[in-house]
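Note that one protein chain of the assembly has been removed; the remaining protein chains are unaltered in position.
Which chain is which? They are A and B, in the order written, and residues in each are numbered from 1.
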Amino acid sequence: MTWYVLRRVLQMIPVFFGATLLVYFMVFFMPGDPIAALGGDKPLPEAAQARLREEFNLDKPFLVQYFLYLANIFQGDLGSTFRGQSISGQLADAFPITIRLAIIAIVFEAVLGIAAGVISGLRKGTWIDTTFLMLSLLVIAVPTFVLGFVAQFVLGVQLRVMPVNVGRDPSWENLLVPGMVLGAVSFAYVLRLTRTQVAEVAAQDHVRTATAKGLPRHRVVSAHVLRNSLIPVITYIGIDLGMLMGGAIVTESIFNIPGIGFHLWDAIRAGENTKVVTIVTLLVTVFVIANLIVDILYALLDPRIRYVSKS
Amino acid sequence: MSRSPDTLPGQHHYVAPSNEVPLRAVDAVDTEAEPRSLWGEAWHSLIRNPIFIIAGIMIAFILLVALLPGLFTDNDPKFCELRNSYGGPQAGHPFGFDQQGCDVYARVIHGARASVSVGVLTTIGVVLLGGAIGAIAGYFGGWFDSILSRVTDIFFAIPLVLGAIVVMQLFREHAGVVLLVSVMVVFGWTSIARIARSSVMSVKNAEFVTAATALGAGRTTNLVKHILPNAVAPVIVTATVNLGVYIVVEATLSFLGVGLPDSTVSWGVDISKAQSALRDRPTLLFYPAGALAITVLSFIMMGDAVRDVLDPKAKKR
Partner (left out) sequence: MTQTGRISFREDPNPELRDGELRDGQASSSGHDHASTPLLDIQDLDVTFTTSAGPVPAVRGANLTVYPGQTVAIVGESGSGKSTTAMAISQLLPRNGAITGGRIEFQGTDIAAADRKQILALRGSEIGLVPQDPMSNLNPLWRVGFQIKEALVANGIAKGKEADRRVVELLAEAGLPDPERRANQFPHEFSGGMRQRALIAMGLAARPSLLIADEPTSALDVTVQRQILDHLDHLTDSLDVAVLLITHDLGLAAERAQHLVVMYRGHVVESGPALQLLQDPQHAYTQRLIAAAPSLSSRRLVSQRERARTRQDAEKAARARDPLPGRHDDGDDVIVAENLTRVFSIRGRAPWEKPTPFTAVDDVSFRLRRGTTTAIVGESGSGKSTVAQMVLKLLEPTSGQVRFDGRDLAQMSSKELFELRRRVQPIFQNPYGTIDPTYSIFRTVEEPLRLHGIGTRRERVARVRDLLDKVALPTGVMDRYPNELSGGQRQRVAIARALALEPEVVVCDEAVSALDVLVQAQVLELLNDLQSELGLSYIFITHDLAVVRQIADDVLVMEQGRVVEHAPTEQVFTDPQQEYTRRLLDAIPGRSIELAGSRILGDLEEAQAPTTDSMVSEDEQEQAVRGPIASEGEDPYTTGGVV
């Protein structure tokens, strides 16, 4: 177990550096001079541009830039925008909002997705299974932003049960619908994955043996079918946590939620490269850590993994 | 030891009449039936699956629309007159007009090409790149595999939509199908690579590969002639489902303004434009979104149907 965890942590390190370097490269090593473009029609004076270049280490070799940047991040200094605003300050407000949004999405997709998936998997081929399956296909086929518009239009404009725009400092209730929209596609995937897993496990030999020893059906399902089939589902949900952070761009821009995605979108539009890199780095970090937690969770849930590390 | 005299009721020596179950020759071959390969078998059960039939017809139709939109409409999707702005349905314009006065029906028909080509090309690129990397990692294993797997993890850590937004924004001026497809391939190949890797790994230890080695087949022969043909099924399944997903991603990026340029006729662009008029003209959103949903649905249903016949575990149930 120790080695398993250690191994995962060791594997996480190159992934973290690789992914952040990739992001840094994409943003800073691309054509166009962000500083020159900063002033818009009236470029900043040469001296000011040079000062900015120095401040953001843009005059140094690429790899040096990257490591200086990372070093700052590790010291808790997320840097500032080219216009001099503190990134940490902006993100400190935004992060909790997006996390709240993600929690709603995760709870929604996990609870409803697993519940529907279990029912579907246990009653494969019945009308209720077909209904759930069709529902999941529909949710996957309709893009999240269309779903967002429709929710906004129907619930916000016509029924007025939610504000059309969420705005600053949203409450949990205000985030409920956007969170569900954010988690909708994942809900469909969780449903489908759970369904497949449950049906597969239910057909396994050890489940028949559990039935044969006289366990009542609910006991067979809860102790033997569910536990075994939920392991990959939990893995998926964990990885999805990282994905949702990215998906927040769309949802937050539709509902005007001042979260991370909103800021990221704003920064991309404004060419605020430092801010883009910082946010994407944060998102990648969340993703990598979520993955690590999933791996450890996996080992806790499955004794076979604890026993041997997968090669 | 013979206990026949005192056998218990129901346990006397019973012999079935010999004509009840005629004895077959041991292990006889049925020479009557038509020969059917593994793929032939899969095809045989596919064409009996209504989901496959429906999805297949829809996909064929969508491809036809994408290739020859002229068959379905004579109207130019880029011919827009402001006086027609928000005009209702009329003869020759069944879906009415959008804000700029463009014919909505024509735009929906012509929009298919952008979505389908992005979906198809991205899928091809992802299968080639991800398939190659995954197959190599799985086949050679060892250090090679470790390095390739970490590279895969690195790219996997950046979600497709997120990576594509960042890069597409930087290259806004060069936006177009080629750039969009390239970017989606760069951030999308990992899903196929992981599947190809585990599929090749499970096939390479199969006994028939060892048997071929013992017959004198070399490594390359084994890889090309035995391993790849047997490892390709899960890749096909995932690629089909993903094709639908790529179309959604294209629409999402176009909606955010970083996908295909505004000048392109595409469902994503039209949905994005329809957003502003949602209150007054919800149907403007409905048509392109509906077309998109039907297309995506078709590919996902196709993927599901194919999985049902190719995945041995699905078959068992």
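In this section, a contact is a pair of C-beta atoms (placed from the backbone, for glycine too) under 8 Å apart; a residue touches a chain by one contact, two chains touch by 3 or more.
What you see is a predicted model; the values in this text were computed from it and never measured.
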| item | value |
| --- | --- |
| Residue touching the undisplayed chain, where the options are B:Ser85, B:Gln99 or B:Thr213 | B:Thr213 |
| Contact footprint on chain B, counting only the chain that is left out | 1-4, 6-16, 18, 20-21, 23-24, 26-27, 29-31, 33, 35-41, 45, 48, 160, 188, 191-192, 194-196, 198-199, 201-202, 206-208, 210-217, 221, 226, 229-231, 234, 237-238, 241-242, 245-246, 249, 307, 311, 313 |
| Contact set of chain A toward the excluded chain (per top definition) | 2-3, 6, 189, 193, 196, 203-217, 219, 223-224, 227-228, 232, 236, 239, 301-304, 307-311 |
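As a working rule, only the chains that are shown with their structure count from here on.
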| item | value |
| --- | --- |
| Between chain B and chain A, distance of the C-alpha-averaged centres to the nearest whole Å | 24 |
| Residue ranges of chain A touching chain B (in the complex, touch as defined) | 11, 14-16, 18-19, 22-23, 26-27, 30-32, 124, 137-138, 140-146, 149-150, 152-153, 157, 196, 199-200, 203, 242-243, 246-247, 249-250, 253, 265, 268-269, 276, 280, 283-284, 287-288, 291 |
| Chain B to chain A touching residues, read off their complex | 150-151, 153-155, 157-159, 161-163, 165-167, 169-171, 244-245, 248, 251-252, 255-256, 271, 275, 278-279, 282, 285, 289, 292-294, 296-297, 300-301, 313-314, 316-317 |
